[in-house]
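Pasting a structure below so you can have a look.
Omission of a single protein chain aside, the complex is shown with its protein chains in their original locations.
Take a look at chain A:
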Amino acid sequence: MSAAVRFEPPATGETVLVVPGMHCAGCMAKVERGLAALPAVHAARVNLTARQVAVSHDPALAPPVLIEALARIGFPAQPRSPELAPPPSAARPLLAPLGVAAFAAMNVMLLSVSIWSGAEGPTRELFHWLSALIGVPAILYAGRVFFVSAWSALRRGRTNMDVPISIGVSLATGLSLYETATGGADAWFDGTLMLLLFLLAGRTLDAAMRDRARAGVDALLRQAAPGALVLGKDGTLAWVAASDLLPGMIMRVAAGERLAADGEIVTGQSRFDNALLTGESIPVSGGPGAAVHAGTLNLDAPVDVRIAAAGQGTTLAEIARLMGAAGQARSRYVRIADRASRLYAPAVHTLAALSFAWWMIQGAGLHQSLVIAIAVLIITCPCALGLAVPVAQVVACGALMRQGVMVKDGSALERLESVDRALLDKTGTLTGGRPVPDPASLAALDPAAAQVALALASHSRHPLSRALIEALTQRGVSAAILDDVVEEAGNGVRGQWQGRTVALRRPEAGTGMATVLDMAGEPARLIGFADRLRPDTPEALAELAELGIASSILSGDNPAAVREVAAIVRLDSRAAASPVDKLAAIRALQDQGHRVLMVGDGLNDGPALAAADASMAPGTASDVGRQAADFVFLGEAFTAVPRTVRAARRTMRVVRQNFVLAIGYNVLAVPLAMAGLVTPLIAAAAMSLSSLIVIANSLRLTGAAK
């Protein structure tokens, strides 16, 4: 079966589906083959980076059929709505200039080597002209990236790394053209192109990292239901898109559907999974009169909801707005490379101007003085400086990724380095974020009871049931065979086992999280659940303290639960904090001059994660949490947090070393250039050497995340 065919456009419909659950080659094969097995489907091609599958099919086939087919093989999917088209990639537009610069640099270097080997007279002139022929269009094309950025900075009265680059490149090109036309000895096309090649390589690495960061950025809006079934006055049901919902309408929400708008329950009784809104994994019950929010998941039974607010008025949209505003402070952060170039650019230009003036005073003539000044500019062009930051960061990100920490933003390591204060969310961050059955009460179950409990739990989607399934399966329990199993909303699961009635139900007295296993003729068994601390939390907090980072707990949970955890880990705590409170707490610390690290997972942490100087989220976090955080760590270990801080500090140490190396090279080369001793050969050799040294130094970070 050839699933991996490119589409033939005529007479087909094409649908792009977002499939967030794809992670590996196995998933890709399953999705592609599962879809290709449908008779109306011509081909399906997965894009794993974007977590999408493009399907070409008969025009008559409707997307719901495809979604259903994917659901059958275990992949929830959604159609991609037009406004959620993948964001344009930052690295892709750089690939073509990079390719052109590489092509031109190699060919011109080939010609230059012949000139350096002693080509004379007409041969040299021919080679210079050929170099110009390849070099000038390539420089114009590949250098556009820098020219555009430099111009936009200059127009706003600022300067960045691209300003000295652009000036150096254009002057060198102009001079080389002049030398070529007048039959001069030296042309600098090779050095200029090599410079562009190195700089574009650094730029592309940086952009590729940013692209990775933005993958899945549309998660937030996708979580809101795209529409709802609205109950008309005459009792008919009609599908209304989320943007057309109006307050006062009554929508019918089926079990398993996400709410499209905030509202109040009119009829029906069900439980709602608020995990997306608050990070809490325990569903809340709601009957007529209860307020429910957009983005929450209706678990048990269909309900009718009178809409109170829709679209931009919902709680979900409010949090998204808060996050947008909170992230602005961070976007004002100035990257270390740009800070360095603020000092660097004026210094370099002063040196070039000084050497021009000096040689003019010495009576060297306009032409020679200009050549020397331009040589200074070329030799100081921040080639190694442009690689100093991106190479170190890419190597460090690779090291962190192997340790299960995803770095989502290029500047995140820079911001994390200086952090001296940490705020930690409780549920899902310090704790595992999901209830775990008490090992003692599981051990007390006899084998038959364990089998019955597993069988009953497997009929329910309740979080406690799911936790029970996981724990029992891990113990090697296999499910008993049951008859007549029914689930009652908010009450539990009931069934028949060997002629006896068995049930897994809510305990009568509501103390903590627990479930009761009833087997007719035997006393009821209570299975307790608790949201346990991650096993290495105390150790990780001690490491953070050693790094000079003071931590405290900032949670939206109730005070009693927070106090309990705070007592175990011995930290200050603040409970019942709303998203706005968390934001305010971070602002207050920042105003005192602290650099704040926020670690959190829920939607309620979103604004705080966006506002903090650096932020981390566990891989189990809500999509919003993962999206807002700079770092996402996978797995159970909380020691990932101090490990990432250490890696960030080591990375920035190497970045500073790189700056010293790059500037040290200039200190050696600039006097030579000012003395008029630099030829294109020396410039090319010095430039490659300094770049190689910087790259080699960065590669020392391979083990930075150990």
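General observations
Everything that follows uses one rule, which is that a contact is a pair of C-beta atoms (placed from the backbone, for glycine too) under 8 Å apart; a residue touches a chain by one contact, two chains touch by 3 or more; residues count from 1.
By our rule, contacts and distances are computed from a predicted model.
UniProt records the chain missing from this view under the protein name "Cbb3-type cytochrome oxidase assembly protein CcoS", selected from "Spermidine/putrescine ABC transporter permease", "Cbb3-type cytochrome oxidase assembly protein CcoS", "Heme ABC exporter ATP-binding protein CcmA" or "Antagonist of KipI".
The missing chain, though absent from the display, is touched by one residue of A:T49, A:N558 or A:S578; that residue is A:T49.
In the complete complex, the residue from A:M106, A:L526, A:L547 or A:A584 that touches the missing chain is A:M106. Listed by residue number, the positions of chain A touching the unshown chain are 1-2, 4, 24-26, 28-29, 46-50, 92, 95-96, 99-100, 103, 106-107, 110, 123, 130, 134.
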